[in-house]
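Note that one protein chain is taken out, while the other chains of the complex remain in position.
As written, the chain order gives the labels A and B, with residue 1 at the start of each chain.
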Amino acid sequence: MRVIAQLLLLAFACSAGSARADWQLNMPRGVTEISHAVFDLHMLIFWICVAIAVVVFGVMFWSIFHHRKSRGARAHHFHENTLVEVIWTLIPFVILIGMAVPATATLVKMYDASEAEVDIQITGYQWKWRYQYLGEDIDFFSSMSTPREEIENKQRKGRHYLLEVDNPLVIPAGKKVRFLVTAADVIHSWWVPDFAVKKDAIPGFINEAWTNVPEPGVYRGQCAELCGKDHGFMPIVVVVKPQQEYEQWLAQTRAKQLAVKAAASQSMSMEQLMTRGEEVYKTACAACHQVNGMGLANVFPALKDSPIALGDINAHIDIVLNGKSGTAMQAYRDQLSAVDLAAVITWERNAWGNNVGDKVEPATIQKMIDGGAEG
Amino acid sequence: MNTLTRNVECEHTEHGPARGLSRWFFTTNHKDIGTLYLWFSFLMFLTGGCMALMIRAELFQPGLQLIQPDFFNQMTTMHGLIMVFGAVMPAFVGLANWMLPLMVGAPDMALPRMNNWSFWILPFAFAMMISTLFMEGGGPNFGWTFYAPLSTTYAPPSVTFFIFAVHMMGISSIMGAINVIATILNMRAPGMTMMKLPLFVWTWLITAFLLIAVMPVLAGVVTMMLMDIHFGTSFFNAAGGGDPVLFQHIFWFFGHPEVYIMILPAFGIVSEIIPTFARKRLFGYASMVYATASIAFLSFIVWAHHMFTVGLPLMGEIFFMFATMLIAVPTGVKVFNWIATMFRGSMTFETPMLFSLAFVVLFTIGGFSGLMLAIAPADFQYHDTYFVVAHFHYVLVPGAVFAIMAGVYYWLPKWTGNYYNETLGKWHFWCSFIGVNLTFFPMHFIGLAGMPRRIPDYALQFADFNMVASIGAFIFGFSQLIFLVLVIKTIRGGDRAPAQVWDQPQGLEWTVPSPAPYHTFAEPPEVK
Partner (left out) sequence: MKPHDPDQEIKRHNGGAHRKTVYQLVLASVLMFGFGFALVPLYDVFCEVTGLNGKVTRTGPVTLTVDQARTVRVQMIAVNNETMPWRFHAERNELVVHPGEDQLTAYHVHNPTGRWMLGQAVPSVSPAEAAQYLHKINCFCFEQQPLQAQESRQMPLLFVVDPALPAHIHTITLSYTLFDITPAQRTALNLEQAKRRVVL
C-alpha cells in the first residue's frame, strides 16, 4: 500500500516538477506549401482508412452480436462466392488509385529542388550538426544546449527541453532554400516536421532537400536516424528571419567569426583558460569522457591520469585538433575556436587532480590551425 | 494421479519417449521438438519482454533515470532481435512441428534428425548473442536493422559474436524451412491434395519458401559486414568504393519478406480458428491461398519503402510506393474472407476465438497505418518516428503474437489432453488486450507529434502519452505470467478433452486422441 502511495506521489511530483508542454494528437500542419500538402494527404488517407474501418468492423461486430450461438444463431453453409471476391478485390484497387494520384503529385513537387536562392550544406556529426552557407563564408556547428543537469533531473526542465541548440540554423523567409545533406561519420537524418523535410545524411554522399518558409519563426526538429549513443540529443533549430534581418545576421555572424579569430592573438591567464575550459569541456567533451573525466569503461577512455593529458603537450594538442583515426575521437580543429581549444586542453591537463601545471596559449593553437590553411 | 494414468496408457498403446533429459537432447519426435521450440520461444518472449520493460521504464518520464543512452540502445537492439528471431519465428516453427504432420497425416516431419539440429542450434545462438551484453564495449547497440557504418566501423567489438549468432539462427531457420517443405510436399496422406490442405499448412509452405529465399541473403549481408570489419573489404564503406545505402537495400531485401514470414503463419492459425468457433466453413478457401501467395510475391518488390528518406530517385519512390500500396489488396481480401466466415455463423467466444477476433481488428489497424506509411510524401513525416513503432508493433504483437497465443489455446487440449481453465484464459486475454492497446495506441499520437524512435529521452510534449504507454507495457508484460500459470496448470491436469476437443472442428489433427499419442499416423489416414 505504502509503495503504491509513494509511486503515485512520485508520479505527481515529477509531473508537477517539469514544465508542461502542450501535447498534440496529430501531425503538425506545418508552415510550408509542401508541409500543407503532406498534411492534407495524411488526413485524406486517414479518413479513407476510418471509413473502411467503419464498414469492415461494422459488419464484423454486427455478426459478432447477431450471429452468436447464445442468441440461437444457426450457421449457414455458404463458403464461396466468386462475384463477391472479385468485387472486394476491385474496390480497394480503385480506392488505392484515388490515393496514389495526389501522393504522386506531392512527391514530384517535393523532388524539385531547382532554382534555390540559398544553398546550405548540412553535415551530421556524432552528435551535432554543421551548417555551411555556400558562397557566404559562414560555417558553424550546432549542438544541443540543454544542460546535463536537466537531463539528469537535477534541475527543472525548460520549455524546450532537448529541443534547443547553441547556434540555430538561420534562413530567410519567403526564399527557396536548398539543403545539401551529408554526414561525416555514421548515417543521420535531418528532420524538421514543420517543413515536412526529412533527409538522410549519408557519409560520402550528398542528398538534396529544400524548403520555402513564408513566415518568420522558430522551428524545431531532431535527428531521425539512430546514430549512436547520443542520437536522442542532437536537435535541430531553424530560425526563419525576414530577408533584411537575415542579411544583418549574415554580416554579424561573419564579423563574429572574425572576432573569434582575433581573440586568439591575445594572451590569457591560467584562471581565464580554466574557467572557459570547463565550459567547453562540458559541451564538447563530457558526453564521452564524462564530466568527472573518468570516461566510460572500455568505450571512452578516461582523461584523469591519462598518459595523453599528463604527457607531452604537443601530442595532447595533436589528438584534440586532429582526432584519432578509427576511434570516436573527432578532429576539433574546425569545431572549436582557437581560444576554446587552448582553454579545454589547459583544463584537461589541470582538472581532476591532473596537475601538470602547464597551459596552452590560443595563439599557439591559432598558428597550428593557420599553418594548415596556408600550407 | 493424472500423470500416472497417462504414463500407464503410453506404455500400453505405443512405444513411448525416452526418459530424463536425454529425451529432450536427442529427440527426433516432431511433438517433442515442437514442445522444445514453444518453450524456448516463450523464454525468449519473456527475455525480450524484460528488455522492453526496461525501455519503457526509462521512457516513463522525461530525463534519464534508470539506464544510460548506450545501454538503452543495446536494449532496443536486443529486444528487436530476440523478439523477431527468438520469440516469434521459433514459436511458429514450434507450432509447425507439432501440427503440420498431424494436419497432413504424416507420422513425423520429413527429416527428424535435422529437426533436432535446427532446434538445438538456437539456444547456443541466443546464448552467444545475449552474452555480448557482458562483453567489453557492450552488446550490439545499432538497432535490430544494424545499418552500416554504425554496425561496422563504429560498432562495439562484440559485433563479431552478433554476426555469428545471426548466422546460426539463419542456418536453423533454413533447415526448419527445408523440413517443412519436404514434409508438406512429400508426406501428405493419400487423398490430401494441395487444395485440401488446411490453411495453416498452406501459409507455412509459402512462409518456408520465403525463408529459403531470404535467410541466405541475411547471411550474405552479415558476411559482408564481417568482411568489412575484419578483412578490409569495403562493401559498405564509401572510402573504399562501397556504399552504406547498399547495406540498407540488401538488408531490406531480406527484411521485408521477413515481416511476412512473421505474419503469414498467423494468417493460417486464424483461418483455422475462426471457422471452428463460427461453426461454418472458411469463406473463400481458394482466394485465401492465392492472396497469401500474392502477398509473398509482392513482398519481394517493396523493400525500398523502408528507405524513402535515403534519397531514392523519384521513379524509385513512385514504384515502391505503388507496389507497397498493392499489398493492401490481397491483405484486404483475407480480412474480408474472415469476416464473411463469421457472417451468419453460430459464434462462441472461447479464448482462442477472442484472440483471433482481436487479431483481425488490431492487425487491420496495423494494416491501415501500413497503408499510410506506404504513401511516400507522408512517410517523410512518419519515417523513423513512434508512428512506425506503433505500426509494426500492431502487426507483430496483437498480430503475430496474439495469433500464436490463439493457436496455443486452440491446440493445447490436443497436446496435453486437458482443457485449459477458461476463466484464466479470459483474464489473460483481456489483460493482454487492454495492455497492448494502452501501450501501442498512444504511440501513434507521439509519433505523429514528432517523437523519433530509438531515443532514451524526449521533449516534454511527449511526456503524457509515454507514461500511458509505459503503464500499458507493464500491464501487458505481467499478464503473460497468467499465461505461464495457465499452461503449467493445463499440463498438470484439468478437464479431460476428447479427440475432437471443440465443436466439430475440421482437420486430421482432431481424428487422433487427446493427448495426441507420441506416434501418430504410423499408418496414413485416408482422406476423402
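Here is the rule we use: contacts are C-beta pairs under 8 Å (C-beta built on N, C-alpha and C of every residue); 3 or more make two chains touch, one makes a residue touch a chain.
Everything quoted here is computed from the prediction, not taken from an experiment.
Visitor: Taking the complete complex into account, tell me which visible chains touch the one left out.
Guide: Even though it is not drawn, that chain still touches A, B.
Visitor: Considering the whole complex, which of B:Pro123, B:Gly137 or B:Pro524 touches the chain not shown?
Guide: Final answer for the missing-chain contact: B:Pro524.
Visitor: Among B:Met83, B:Ala110, B:Ala165 or B:Ala497, exactly one should touch the missing chain; which is it?
Guide: With B:Met83, B:Ala110, B:Ala165 or B:Ala497 as choices, the missing chain is touched by B:Ala110.
Visitor: Of A:Ser189, A:Asn212, A:Thr253 or A:Gln330, which sits in contact with the chain we cannot see?
Guide: For the chain that is not drawn, the touching residue is A:Gln330.
Visitor: Considering the whole complex, which of B:Ile206, B:Val245 or B:Val501 touches the chain not shown?
Guide: Checking the options B:Ile206, B:Val245 or B:Val501, the one contacting the hidden chain is B:Val245.
Visitor: For the chain that got dropped from the picture, name the residues of chain B it touches.
Guide: 15, 28-29, 106-108, 110-113, 174, 177-178, 181-182, 185-187, 212-221, 223-224, 235, 238-241, 243, 245-246, 249-250, 253-254, 311-313, 315-316, 519, 522, 524
Visitor: List every residue of chain A that touches the chain not included in the displayed model.
Guide: Answer for chain A: residues 113-116, 119, 121, 123, 125, 134-135, 180, 182, 184-185, 202-208, 318, 321-327, 329-331, 333-334, 368-369, 371-375 touch the chain left out.
Operating definition for what follows: only the chains that are shown with their structure count from here on.
Visitor: Centroid of chain A to centroid of chain B, CA atoms only: how many Å?
Guide: 33
Visitor: Quick check on the complex: what are the chain B residues that touch chain A?
Guide: 61-65, 69-70, 73, 136-138, 141-143, 147, 149-150, 153-154, 156, 238-239, 243-245, 278-287, 309-311, 314, 317-318, 321-322, 325-326, 328-329, 332-333, 335-336, 339-349, 357, 360-361, 364-365, 368, 371-372, 375-378, 380-381, 383-385, 445, 448-450, 452-465, 467
Visitor: Enumerate the contact residues on chain A facing chain B in the complex.
Guide: The contact residues of chain A facing chain B are 11, 14-15, 18-28, 37-38, 41-42, 45-46, 49, 52-53, 56-57, 59-60, 63-64, 67-70, 73-81, 84-85, 88-89, 92-93, 96, 99-100, 103-104, 106-108, 110-111, 150-153, 157, 159-163, 185-187, 189, 191, 193, 196-200, 202-205, 207-208, 221-233, 296, 298-299, 326, 328.
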